[in-house]
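Let me begin by presenting the structure, written as structure tokens, before commenting on it.
Of the protein chains in this complex, all but one are displayed in their positions.
Going by the order they are written in, the chains are A, B and C; count residues from 1 in each one.
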């Protein structure tokens, strides 16, 4: 196949593929899957954090959190746009989400139990997301790559804010320390799982790397994440819930103990603590918003008729 | 009119009128109005107190409050039954309530702002209700009279509990005292208004007294209430929001200052602080319960068909 | 009593009481908003009984360690509460409420029946006191499940939706707390495993008779009472707001 060869050559040369360009169906399919999952993750990701806006402990933290969740909504928007350039509509993507057919990041199927979860999500979850997104910013599909550049800049800001919060609480009152440690304990493993299965269990990786969608493997990204975060958390005087965690002098890597992949697959397959509630919340919002969207359409149609009449 | 004369003679002899007995249409009309208003008051009255069950400060207080609100629902039940003996259905009465056509006691159009309101309602509002109900227990219509006897017994218990609470808080911490005083300040005048307009402004009173429905006038009942409660509140070290209040040696009565009848009529006519919310809450409960009631009917119908078939 | 057994018993009593307190909270949110006046009354009855049970369990704990029941209920935070997640879920509609109550009542009735033979006398006595109440609750909520399941398509749909949501959570009722095996060994509390089988058998039969679809993929099944849903923090914020508003107050 000549077109495929030319396509792969372009990618090799580091060129970006743009919406009008020819691309293999599988490339399109994989991108739609990834970008829409990513978009859904931003939208569903608003829920666990959004729930704490009403309970933020200071005016400043409240404002920062509203701004953060707002950024997530914005990321959802860019990403839906990026996916739309591949010929799928936002409505179709949302429908797939609400029908339980589309996935979103499993991390959002864990509950936010205390205020310290907000800082911890910023530090660990956004930290893990950034590693992934920085890699994706180099991806071969132009609109996705550009969305990632923009999103990464904002996520980096959230990451910094989250880290600052946890570090503050780690040296705060006994109750603040307890809250921070508890949050780290609950979020550490799910954050490691965010990068997905080990390379040998990740069947999509090979083709994704060949087509320049991914430029690193799951395990590589995971290792980067641990190398950055583990020492910082330990230095803050907090512990990590991994008795096997150790620094390996030879490789300069922090090595982690075995990941509970059974839990991972349980959550991916709909059996995480919050899967049902998250989807239910999205469905309810969608259903309760139906009359609003209908009103908007009716209004727009009336305006158009008036405009034509004039 | 012979029958009317005989009817009035029976009342004069202290006989009770019973459901099958002949009665003037106006007697029936007045009773339906009063009893259904009274029933509605019990049902709407569940709302202001019910709202504090989830916030009661001890397990015991929570239980007492649940029991109290449950009693009110029970009172609603007896009273609807009593009204039904006059040939009006519960559905018709509820419909009139939800349509905003039937009245209920205006006192429930004031908000319960703090926990001390619960004690204060028990003491003042139930206290005022008891004065009225004790009078009505002697009323000429048998079913109403008997309902009142039963209700009064329970209300007396609520009244005692409410008084006990307020007295406890009156000698409690500064915050408890503040809470109790604030509640007394807000509920005193509305409680006085519960007995209705002054006698000269109460056009129904004359016929109601003649037919033995009422055995005392509004002002008489109000005076009884003040004579009992004013000295007890003052003795507890609380103040009353009536600068003109004074004990009159000659009559042995506690005399009150001018009542703000404008406020009274505002609330009666739908403009009290909670009129809209109360009615809205009842309407919502009714609407949201519609599918439940339909299911019950459908189930009963199916069972009946099965029973007939067998 | 050996100190490990005592500790485990304290923890078990706390879990029993916490379940009742939070379920009563959810039930009491219906006050004045029920679909029929008669049901306001019936649910208020159930709520009172649950509060009574909580008081009993906390009271038994008090005999062991002197802790004050109201302190436990109103001054412990989400870290300290040991309720199961089922009781924390928002009140939902009437189908959700009745189904949860049914699943819980069936568990409680079976548990009490078995616990009346407890070797720990105060527990056995407490169970005697409340067994009859629980049978009434079960009768009531069982009847509701049947009515809604066999009522209209709408009521059946709502009940099925509630079941799909709750089934996994309900399984936590049969997860022993750490150290519970000690209590079972001493005959202080019944073993949850055989109770679970009976519960599954009863509930499955009744739910299917009511026209509901089973088995259900349970989805998430909570395994530790140290973890909670996102709702518990807010439940406690509301529930404890008056008590904590004036922490100096000695009596309320």
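Structural remarks
Operating definition for what follows: a residue touches a chain if its C-beta (ideal position, glycine included) is under 8 Å from a C-beta of that chain, and two chains touch if they have at least 3 such contacts.
Quick caveat, the model's predicted, so the values are computed rather than measured.
When the full complex is examined, the chain removed from view is found to touch A, B, C. When you scan A:56, A:234 or A:259 for touch with the missing chain, the hit is A:56. From the options B:178, B:202, B:220 or B:253, the residue with contact to the chain not on display is B:178. For subunit C, the residues touching the chain absent from view are 77, 233-234, 236-238, 241, 244-245. Seen from subunit A, the chain kept out of the figure touches residues 43, 46-47, 50-63, 66-67, 69-70, 73-74, 76-77, 80, 114-115, 168, 172-173, 175-176, 179, 281, 284-285, 288-296, 298-299, 302.
Listed by residue number, the positions of subunit B touching the unshown chain are 48, 51, 55, 111-114, 178, 182, 270-277, 280.
Just so we're on the same page, only the chains that are shown with their structure count from here on.
One inter-chain figure worth recording: subunit A and subunit C are separated by 36 Å, centre to centre, where each centre is the mean of the chain's CA atoms. Shown for subunit B are the residues that touch two or more other chains, of which there are none.
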